[in-house]
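Removed: one protein chain of the complex. Kept in place: all other protein chains.
Then we have chain A:
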Amino acid sequence: MILSLLGRSALRPNRNNNIFLNTDLENQFKAFREKAADAMPGSDWTPFEKNRSLPPERADIVIVGGGVVGWSIAYWLKQKEMIRDGVRVLVVERDPTYSQASTVLSAGGIRQQFSLPENIHLSMISADFMRNINEHLSVLNEDPVDLQFNHSGYLFLASEKVAHIMEENYRTQRYAGAKVSLLSTTQLKEKCPWINTDGVVLASYGLENEGWFDPWMLLNAFRRKAISMGVYQCFGEVTGFRYTTNTMTTAEGDTVDFRRIKYANVQMPNSLEYQPVECAIVVNAAGAFSGKVAEMMGIGLGLKDTIAGIPLPVEPRKRFIYVVHCPNGPGLDTPFLVDYSGVYFRREGLGGNYIAGMSPEEEEEPETNNLEVDHQFFQKIWPHLAHRVPAFECLKVTSAWAGFYDYNTFDQNGIVGMHPLVNNMFFATGFSGHGLQHSPAVGRAMAELILDGGFKTLDLSAFSFKRIMTKEPMLERNIV
């Protein structure tokens, strides 16, 4: 056994000639076995020299988009496969620097204060996952995952007009099991003496499992673990699909095209070279750019009144985050405060820095062809901030950045599930700013949908494409 161990590791030849001859023979047998395996169909061997950065020619599941949702799905697929190398998963990411990815540009908050029970459950499951993240995502001999989770909670403020909505949401949240408490104005003033409670009638504070964390650490934890489990990663752009079409006629005589993706064309960055990857299932987790990927399959390009004419209603929306410095601002106990005017801010680090932002009105949406920051927009945020927290009257903007929301224009909730007309394309997109906090739970739900055929632990059928076809929106009232 020691001899075979020696033969299988890359040791230098020993001085003793006899042992060297034995290992040489073993190596030759090993090489012969590998060549024989490569000659069998289904292996990756080709006689031609190929570019190392190309993806494999065949993959079972291709995940378009290497953000936190895409890698979460890849991890859970590998976690749930029943046998070793049961599914070959390929994650295709366009940008190796993640410079425009929504994941890394996000504020990184997680909250349970939603109005839909499904969203609350998604957040609670994701928080449980993050609490036990080292049980799930630790890799042998690597550092343990440290998300730098700040447990400061979210604080929502409500004016007269929306107080009843907040109370209803509170009931839904408590029923779903989230630990939230309602605060009156006096209690709020006692808890946060730095707040100006003008106009605030009710406040809702999350006691547990709420706060913010580092999204890059979560993304890398998923990626590292998934790669260690055998997920293939490719940096390239999916530029098109090759599909077969099956035309069927309905009872009324209309024709419907059912498409099945056969190949996904992955183009290398800065090159015309592309690799058609033969795949069984494609998962669209491209975030803000999922609409473009869906268009490649012809979703939305059919006749106006047919199902084929309904596009994927996900488009990129630019949101700004400003880093401000205020030496006399609220201290370590600052929660993630969301005002009823739409302005939010949270503490960043220990040096008196805060990050603030606001969702613009529908008419004032900035254009999305670049990630330039509009510094004039801060002039709209500042009055609200200074009104709510008097200490913020003397603050200085030190930095700012912009990121995209994968905004679902239909009802601002995620779209999870299969498309009715494209038989093997699954969606996990459109979360409109909540993708990061729901990513572990959505990844598990997608893996169950793909491998088990249906949702097992959490039923997300309310988020399927069906509601877009029947035009029944599931509105989430607590969008920030």
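Definition applied: a contact is a pair of C-beta atoms (placed from the backbone, for glycine too) under 8 Å apart; a residue touches a chain by one contact, two chains touch by 3 or more; residues count from 1.
As a convention for this text, contacts and distances are computed from a predicted model.
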item: "Distal membrane-arm assembly complex protein 2", "CCZ1/INTU/HSP4 first Longin domain-containing protein", "Strigolactone esterase D14-like protein" or "Acyl carrier protein" - which is the UniProt name of the missing chain; value: "Distal membrane-arm assembly complex protein 2"
item: Of A:121, A:224 or A:419, the residue in touch with the unshown chain; value: A:224
item: Per the touch definition above, residue among A:96, A:269, A:309 or A:331 touching the missing chain; value: A:331
item: Given A:211, A:236, A:291 or A:360, the one touching the chain that is not displayed; value: A:211
item: Where the missing chain touches chain A, by residue; value: 1, 4, 8-9, 84, 131, 135, 138-143, 146, 148-153, 179, 207-209, 211, 213, 220, 224, 227-228, 230, 331-333, 350
